[in-house]
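Before anything else, here's the structure in question.
For this depiction, one protein chain was excluded, whereas all remaining protein chains were kept in their positions.
Chains: A, B and C, in written order; residue numbering restarts at 1 for each.
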Amino acid sequence: MTGNSFGQALRITTAGESHGPGNVVIIDGVPAGIPFSVDDLLPDLARRRPGQSKIVTQRKESDEPEILAGVFEGRTTGTSLAILIRNQDQRSKDYSDIKDKYRPGHADFTFDQKYGFRDYRGGGRSSARETTARVAAGALAKKILAEAFGGRVLGYVTQVGDLKAEIADPASVTLQQVEEFADGQPNIVRCPDEAVAQQMIAKIEEVRKAGDSIGGAAEIVAANIPAGLGEPVFDKLKADLAKALFSLPAVLGVEYGIGFGCVTMRGSEHNDLFTTGEDGQITTKSNRHGGMLGGISTGLPIVLRAAVKPTSSLPIEQSTVTSSGEATTIRTRGRHDPCLLPRFIPMAEAMVAIVIADHWLRWRAQNAWSPGTE
Amino acid sequence: MTGNSFGQALRITTAGESHGPGNVVIIDGVPAGIPFSVDDLLPDLARRRPGQSKIVTQRKESDEPEILAGVFEGRTTGTSLAILIRNQDQRSKDYSDIKDKYRPGHADFTFDQKYGFRDYRGGGRSSARETTARVAAGALAKKILAEAFGGRVLGYVTQVGDLKAEIADPASVTLQQVEEFADGQPNIVRCPDEAVAQQMIAKIEEVRKAGDSIGGAAEIVAANIPAGLGEPVFDKLKADLAKALFSLPAVLGVEYGIGFGCVTMRGSEHNDLFTTGEDGQITTKSNRHGGMLGGISTGLPIVLRAAVKPTSSLPIEQSTVTSSGEATTIRTRGRHDPCLLPRFIPMAEAMVAIVIADHWLRWRAQNAWSPGTE
Amino acid sequence: MTGNSFGQALRITTAGESHGPGNVVIIDGVPAGIPFSVDDLLPDLARRRPGQSKIVTQRKESDEPEILAGVFEGRTTGTSLAILIRNQDQRSKDYSDIKDKYRPGHADFTFDQKYGFRDYRGGGRSSARETTARVAAGALAKKILAEAFGGRVLGYVTQVGDLKAEIADPASVTLQQVEEFADGQPNIVRCPDEAVAQQMIAKIEEVRKAGDSIGGAAEIVAANIPAGLGEPVFDKLKADLAKALFSLPAVLGVEYGIGFGCVTMRGSEHNDLFTTGEDGQITTKSNRHGGMLGGISTGLPIVLRAAVKPTSSLPIEQSTVTSSGEATTIRTRGRHDPCLLPRFIPMAEAMVAIVIADHWLRWRAQNAWSPGTE
Partner (left out) sequence: MTGNSFGQALRITTAGESHGPGNVVIIDGVPAGIPFSVDDLLPDLARRRPGQSKIVTQRKESDEPEILAGVFEGRTTGTSLAILIRNQDQRSKDYSDIKDKYRPGHADFTFDQKYGFRDYRGGGRSSARETTARVAAGALAKKILAEAFGGRVLGYVTQVGDLKAEIADPASVTLQQVEEFADGQPNIVRCPDEAVAQQMIAKIEEVRKAGDSIGGAAEIVAANIPAGLGEPVFDKLKADLAKALFSLPAVLGVEYGIGFGCVTMRGSEHNDLFTTGEDGQITTKSNRHGGMLGGISTGLPIVLRAAVKPTSSLPIEQSTVTSSGEATTIRTRGRHDPCLLPRFIPMAEAMVAIVIADHWLRWRAQNAWSPGTE
């Protein structure tokens, strides 16, 4: 059944495969009058793009987006907005040998089970190529957050294999730190702890040379988000954020705030105590709650983490079966990421931004008005 | 905006507060002809009930459900099914002192921020009392799974504080192991590793006596689930399951399969290799993928874990502020769970069962038919 | 699949049968702080109630609603609101003879085709008894409209058989005119053209004595509705209003503004010309467009009409078949309405009010904010 739409008040709907004509997203519910053009899409698409550095896949994709609808004279019209990103470097030959084999860790087998057959070229609809449409929509969601209340969403890599970054204050990490080292060189692994980042890059190179891949973790922070977003009881903000991140390829775990760390804690050490800040606003002394209580935002930074598995496609030989069940082996000849994390960051930011923009509009529908106030 | 409905083809909608007249759930999309009565609801409601053992809250709730609609002559009619569970032991006096204070870790502050005021009696809508409606709906979802393809969903506690159970094979744990010890005594902590379970019970008692609470983790297993369930790209089965679990109170993290353990793995050790089983069916040699690839079920057991925070309500004094921002202290005089995990199990099972039943019906809509087959 | 929910930002979900324990509605998305109690429900429930006059069914129903959730200290809390209306006068014996026969014009046959069997008592879920839940929800929707912008929704009967009322100005009809004659006697047919109303009453009595029933038409007017409500392109206000009215039992046609009268008109006589009113506001000189252009409200009164078929249940004998296809006859021994129109009015008002309240909240989500304004 339908599964290609996401969001309630702000809803994105996508279509597109790895090697078809292109990927398209329709974004519905966008407030009118927001300045928006193709230029707003380019930075995040560039961060997601293959071939951006030596530690990601060397596929070439051009990602030239076209706005098909919903923008007039440089501003959103309020009607549905569509963006098309054509596929270009398709090299179908790379994939023809996987037509009848199930790649370990991929969706080939499950697509066949579900649909009876599949577009086997590059994974078809199950390829991470579809996230280009999400990243485009996320760029617009980020603009809504910025225009509406100065909100911002930023992600970064916190772990690759055993290498773990030290992040003192998630909300103070800057986009520049994520994208550049102090010397102006590109931070190709997108980890703001520069010393660890250099080790991560070396590790990924080593793994790549071994024909292998490696997992990692990312943290996504939404800062300057107003209190009150999130809908009891099922559409809690934490629930929609978790769904958003789990809907991305390769995500095996999500946590927020102290996350799995809560398992070994006592209530007396876990609870964030309320206090009144210097500005007279009620806040908490700590943020183990990751910016959400009862599934509703508290006004503190929203802090999420996702576990991302090692890339399933490997240049080394793996045993598997054909679609008729015969034993065989497979070796991925395509150009794949030795570590998904650097390119995962803009995808995760996009999904988080979309959820928060959606919930802000939902909040406006029900909560921005009280009887007697207008 | 609306947030009290969950599911697409099978949809539950709930209402109810801790201390109002009752909690009600409407379940829509139920296939007709399924034998169903109040007796089907009682076992899981009993497992969720306060007062069931010395290590849970001693509140008394009677949980006598009434089926208001959708069942005729002992079978579901196919039209919307409603269940009402009245509240009885309400003791509003216990809560009157929290009217103007924000309980640490609770949704009091965020409800005020969102709605301008709140039903402060026992947490109102943010109380875990609302999960009684989910558990009732989950009992029906379990029946659907059982009737349709012999599917079953079972949860158990895997960790309380530092105490961690050893579970050799998640799919082989039985309800009896979860509910009873070998000697027939009730397994009040719902951990099937009996030695660790006894330690957990002692730990929870110790924490309770200290006026404190403790966190933990649970594993939920869905076995005998057909391959092909889950909708690319947003309504992946893993995404909807994660949302389902994160929508429950106190859940700070969710993972499936190898989960956060993937972060330190290489692709070559992480991938589950396909093989053909003795029955001629394609399967995988291991189940690090937790029963889902590309967000679609593979036919292997679906294995999820959730991190549950320590109960926020504490009998010991905590500092906080009043709703007008003045510093104060609070001490919970109500009867609360020293550890949420034992009662969390039926809630989590219910949500997992609802998601899978929903996705099975969604699968039927689109995938159970092919051109030329009828 | 699910079909018992209606609305997006304000959503009602219902369950209940004619002869089950009761009917329940959950209303989600209600703004917080609206004064609301059982007393707000009683007037419209009384207008819908059987037995209210000699020209409607003489069944006795008590319709004592209970608010189960969502109201605290006399105000809506913003969380989901539930209302239960128990069934009381059930007299199942009246219906036992229809267990195996298909009543002409009813849903007995189609329910059997769809679900395999049916709750045959009084029509079960297909009985108009379910509209009691809608009317309760409509009473709340009307309060939202009134609180938010002074909006109001009023319906009345315009035609019974050949008898057609003259209504000079739909928007100036008052509730008092609909409910009472000039002499204070109840206007039991709910037609504000008093002379025609008296003829209608006589006609309905005549039809009832003949053991027959008669059709009619109703007009529903929503006045003081702001411009800008309605969502291109599918959720046009006219489309959602039409769905709302067609979702009611016995409605065979809906039109708005000039409606089917447009078929024979030329554009030059049909178009409503824009002008600037004395208050400086842009308006139109006429309202053939029924308050909506492009599916969006213009600020003029929204005027809809519905065709309601003659009651299908008849005391006179009709030929039909049994569920196994054998020829038989049927005669309805229950107490049925000789004309559905008088009791249709509150149902239609409720559905129209729900749609407009929903669209107002949807408008708030997207349109009540512009970049740079906050």
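Throughout what follows, a residue touches a chain if its C-beta (ideal position, glycine included) is under 8 Å from a C-beta of that chain, and two chains touch if they have at least 3 such contacts.
These numbers come from a predicted model, not from an experiment.
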Can you pull out the displayed chains that the omitted chain is in contact with? A, B, C
Would you indicate which residue among C:G257, C:P301 or C:P346 is in contact with the undisplayed chain? C:G257
Contact with the hidden chain only, please: which subunit A residues? 1-5, 7-11, 13-17, 20-24, 26, 28-29, 32-33, 66-70, 72, 75, 77-82, 84, 114-119, 124-125, 361, 365
Applying the definition given at the start, please give the residues of subunit B touching the unseen chain. 8-9, 29-35, 78-79, 147-149, 232, 361-362, 364-372, 374
Using the document's contact rule, name the residues of subunit C that touch the chain not shown here. 1-6, 8-9, 14, 102, 104-107, 109-111, 113-116, 125-126, 130, 159, 161-162, 207, 212-217, 227-236, 238-244, 246-247, 249, 251-268, 270-276, 280-282, 284, 289-290, 292-299, 307-314, 316, 318-321, 325-327, 362-363, 365-367, 370
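Operating definition for what follows: only the chains that are shown with their structure count from here on.
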Just the number, please: Cα centre separation of subunit B and subunit C in whole Å. 39
Expressed in whole Å, how far the mean CA point of subunit A lies from that of subunit C is 45
What is the distance, in whole Å, between the centres of subunit A and subunit B, each centre taken as the mean of its C-alpha atoms? 26
Multi-chain contacts in subunit B: which residues touch at least two other chains? 1-5, 8-9, 14, 114-116, 125, 365
